[in-house]
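Notes follow the structure.
Excluded from the complex is one protein chain; the other protein chains are retained at their positions.
Letters A, B and C mark the chains in the order given here, with residues in each chain numbered from 1 onward.
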Amino acid sequence: MNPELRKLKNAALALSKKQLFLPIFALCLVLIINIIETPTFFNISIQNGVLYGYIIDIINRASELIILAVGMTLVIATGGIDISVGAVGAVAAAVCVRLLGASYDAYATPMFLSIGLALLAGMACGAFNGFLVSRLKIQAMVATLILFTAGRGIAQLISAREIGGKMVPGQILYVRMESFKAIGGFLPGVVVPTPVFIALGVVIIAYFILTRTALGLYVKTVGINSRAGRLVGINSQMIIFMCYLICGFTAAISGVVTSSRIYSSDANNIGLYMELDAILAVALGGNSLSGGKFSLLGAVIGAVTIQALTTSLYAMGITADQLPVYKAIVVVLIVSMQSEELKRWIRNFRQKSEAPKAVLQ
Amino acid sequence: GGQDEAAAGAEDDLIVVGYAQVGAESDWRTANTESFKSTFVEENGYRLIFDDAQQKQQNQIKAIRNFIQQDVDYIVVAPVVETGWETVLSEAKAAGIPVILSDRMMDVSDDSLYTAWVGGNFLKEGQDGVKWLNDYVKKNGLASQELNIVLLQGTIGSSAQVGRTQGILAGIDANPKFKLLAKQTGEFTQAKGQEVMESFLKAYPDIDVVFAENDNMAFGAIDAIKAVGKQPGKDIIIISFDAVHEAFNRMIAGEINCSVECNPLHGPRVAEIIQKLERGEKVDKIQYVVEEVFDTSNAKEILPTRMY
Amino acid sequence: MEDNSILTMRHIDKTFPGVQALKNVDFSLKSGEIHALMGENGAGKSTLIKVLTGVYEMDAGEIRVQGQDGPVVNHSPEEAQRNGISTVYQEVNLCPNISVAENMFLERQPLNLFGGIKWKTMEAMARQALKEVGLNIDVSKPLGEYSVAIQQMVAIARAIDINCRALILDEPTSSLDESEVKTLFEVMRNLKKQGVGIIFVTHFLEQVYEICDSITVLRNGALVGTYRVAELPKVQLVARMLGREFDDLAEIKSVKADSDSGSTESIMVRARDLTRAGMIDPFNLIIKKGEVIGLAGLLGSGRSELARLLYCAEKPDRGELLVRETPVRTRAPIDSMKLGMAFLPEDRKEEGILEDLSVRENLLIALQAKTGILKLLPEAKQNELAEKYIELLQIKTPSPETLVKQLSGGNQQKVILGRWLITNPEFLILDEPTRGIDVGTKTEIQKLIIDLAKQGVTVLFISSEIEEMLRTVNRLCILCDRQKVGELNNDDITQHDVMTAIAGGAQTHES
């Protein structure tokens, strides 16, 4: 009995691993098309001491999205959604830059302190969302809509500059100290862009927490049936709250990274429309937006896929404003590729169907 | 009803002006708003009703309708876009309220719908940019050699983009030595500007000149250029527009060679027009604000005098 | 096609990943007969029905329906309905958010000339149809506001109202109690007179012998045989179902005999004037350590609510609760768990299973929650426990990693039971634990309860089957109209005594 059960279990595990197969496949597809289109796509060279090339660009630019996707995955797993991440990022960026101050030789506030406070600001926003959703039972999309709008206003308010003797908000503040640019650029003597490390760090920590603690299981439970979850002693409200908190945190990180890239706080544009890409990333990772089961790595791959798509479309000389058309088509292709229904059709096509009619899944 | 008249009576002396602003999407815009807010104050005999459209035309249309209900004396609009004002302006006309445009033009079937327009001449700005480049190459004796040019456009369709692109392209065509390699929109933002410039640099290793249709995109471009180990302002000439505060710092640092001003201080000019209209005088429809060209040579002394 | 058979199924095969649910099954239903479909949990009853009604597509086999020459394939329940087959599936399958009337007439609403729904007419019709099954409720309220039992009756009423040649009832009685069952049988007899053929799935043998004409037995997805009721005594039927000789009543009796000794004097739980508005009136209750106490009452009498209050699934409005004589301010279920309580809810679908989690995760979630978020149970331990309880409760599943939603109804119930046993609780609250469980396992569970009691575990046991409770409990607590109306010590009292007690309670309550 036992050994064969083991076998079955391993088989099942293998299957669940397969879940990641399609997202990866999709990513590869995008990349392969590239070689055909732009042969130089995979060239990586070292220019003035740092790695250089499309691939590096993709990973580098995907970093923020990856970081966001981590938080978004959790939120979505609880059956919610957070459309405020972009704005929250802007808030964090504003806090960070405002604190750092705009001088060439010294920060008004030590860098790590101001970054820390920026992250706190992000978590505060996350807490706000979490409170609305978990305690007041407000529908996630609407609850987060509030910061989605207010966030940028707050960010503008924070990024004030002294003009003609009085502080005028709604400015674009610039950080001049080179050392701040390292976060979004390169650490001295390192050939890989810093954001990549940050993204990697976030993913690893998240993965560790989810696999070493029961958080992952709890989140799934809450997402599947929070009532049942409550009866088996899981504090659904707490879990949901935490997920939004984490999401706010990741949003803040990505915001700070972006602001360091442009070493300024552009309240109107930092993280603009990022929420959509983040959600898309989660979905491309083979996750259901209705909550429950989730795959963190899937989301990460999804994020990279999106950036790869964008970068390569640019490389193919498609203009920014027409890009969405192609993006849309590819997205539809990828998700249909992952759809149960398609698999079923193929199966039916090959031989009589084995699984229950997907009507009931 | 009665209350209206009462309210109106109380402040008969004040001229009520409704200003439908685009938003606060750039320093330029904020400066423009400030200029209006500081001009139309009670001391000068005005009451300003300010409305911020959050970069959305439909909001602006709503605002104008609201101004009509608030029964203002003048409506000032800085249109988000040039098009689509037929319906609401005809309502304003029916209510007999004069409409003055600031910054962007309006494209309507009959231009009696608005009284006057105040703003910068984007076409001229574009031409000034190229003109500066021509002088520059002459001065530095580069006139003989070919110059490879790329153009970072603004948000497609915005009149700043349309006008400047037009001016720049015309100028480039005029000079056989100038060669336009590529143009793409950076949507007026630093991040996009950087991203687009990066792809330019990959595609074309030998770029000599960058036109950026606003300063922010230029800042992005500068980073992209630095990233490939070239020197902005030396290896690659950078010409940008707007001449915001930060742009001067960059010119002083020698990273931007030239920035063509786009003057946001429309308030006083509009006030003039209103005064004329109050006196029943005739005003001419198109009124440009004065705009200059700044470059590394004069940036340092000008900077302290800048209001934005 | 035979004389008067309404539908016949031949050589039906159906495989799911990991299990062959149906192997070459034949089945035929005559008009005017009530045909019982029997088998253990996971035998394939529901699957057969779902294949018949086009919920699943079969791998092989053919279905013939009276009036159609040539085999028919139903691609959807809708199509099945058009072929004169109306079905009540296992588990209530109605929409909680829309009104009772709408649930009854969905897709069949009475329309006016402009294709608009005539609401008033519809609600009148609904009221009428529900009267037929002895239900008199506000049909304009959302279905979700009524208890499981009522929902079940609505589902039945709906199926009956669709005038059909074949009516399929998959475990309709599992959540009903005596009186409802009686009315249901009345209705079934009438239909029978009208020549309707009825497929009736249940785990209650008495009911089968009370109303059915013939029996088809499935075991592990294979057909054992079809018999006339008269020709097949109870004992043999059970033997056919389980594939081994077995006399449940005898076994249980013997067990019960010594079960009383389980109870001691130390008190486990004491409730003082515990109450929650609209659910149950204030009640006092003392449960001794190691005793098995049952809650008897009619539908909506407040049994579940009483249980829920003890576990703090809902917060009481007033009153206090003492566990081991120390008052508790429990705020959430987790606190009750920490006190050694365990609660198996009545509504498996809504509050029990976590559909998209594996059997293993479903088994271990409670223990995990108890150990805390930071200490994840080691993989090895998880598998060990999971396998242990899968064997102990004989849960039919391809592997511990199978999604629990893929198990048969009864097996899902076992999983939830296992979930709580793993936490080895001191006070076990079971609300309808044997609902939808087959005879074999049912007795297993009853024995289990008694064994637990022997080991000093206190058990609160709710069942709509008074028989079953009489076999297991030491003490019965009678509820009526959301009031506790009395207690009976279980020494040779009969079902009748209990019923009278309930009735009596009702009278005292009236006056």
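One rule holds for everything that comes next: contacts are C-beta pairs under 8 Å (C-beta built on N, C-alpha and C of every residue); 3 or more make two chains touch, one makes a residue touch a chain.
Convention: contacts and distances are computed from a predicted model.
One chain of this complex is left out of the view, and of "Sarcosine oxidase subunit alpha family protein", "Sugar ABC transporter permease YjfF", "Dihydroxyacetone kinase subunit L" or "NADH-quinone oxidoreductase subunit K", the protein name its UniProt record gives is "Sugar ABC transporter permease YjfF". Note on the chain not shown: across the whole complex it touches A, B, C. For the chain missing from the display, the contacting residue among C:60, C:73, C:106 or C:503 is C:106, taking the whole complex into account. When you scan B:69, B:144 or B:305 for touch with the missing chain, the hit is B:69. The chain omitted from view is touched by exactly one of B:38, B:57, B:121 or B:175, namely B:57.
Among the residues A:34, A:78 or A:156, only A:156 touches the chain that is left out of the figure.
One chain of the complex is left out; on chain C, the residues touching it are 55, 76-78, 81, 87, 89, 93-99, 102-103, 106-107, 109, 111, 115-117, 140-142, 145, 158, 278-279.
Counting over the whole complex, chain A has residues 83, 132, 136-143, 145-150, 152-154, 156-157, 169-170, 276, 279-280, 283, 288-290, 319, 321-329, 331-332, 335-336, 339-342, 358-360 touching the chain that is not drawn.
By the touch criterion stated above, the residues of chain B touching the omitted chain are 1, 3-4, 6-8, 18, 21, 23-24, 33, 48-52, 54-59, 61-63, 65-66, 68-71, 73, 80-88, 90, 94-97, 107-109, 155-157, 162.
Here, only the chains that are shown with their structure count from here on.
The touch graph of the protein chains shown is a line. Using the average of C-alpha coordinates as each chain's centre, C ends up farthest from chain A. The innermost chain, defined by the distance from its C-alpha mean to the mean of all protein C-alpha atoms, is A. Highest inter-chain contact count (C-beta pairs) belongs to A-C. As a whole-number value, the distance joining the C-alpha centres of chain A and chain C reads 44 Å. Annotation: 35 Å between the Cα-based centres of chain A and chain B. Chain B and chain C have Cα centroids lying 72 Å from one another. For chain C, residues touching at least two other chains: there are none. Contact residues on chain A toward chain B in their complex (touch as defined above): 47-48, 50, 52, 54, 57, 61, 156, 163-164, 168, 170-172, 174, 258, 261-262, 264, 266, 268-270, 314-315, 317, 319-321. By the touch rule above, chain B contacts chain A in their complex via residues 23-27, 30, 34, 156, 184-185, 187, 189-192, 194-196, 198-199, 202-203, 216, 219-220, 223, 227-229, 246, 307-308.
Residues 15-18, 55-57, 59, 76, 313, 332-334, 337, 343, 345, 350-358, 361, 365-366, 368-370, 372-376, 383, 387, 391, 398-402, 419 of chain C are the ones touching chain A in the complex.
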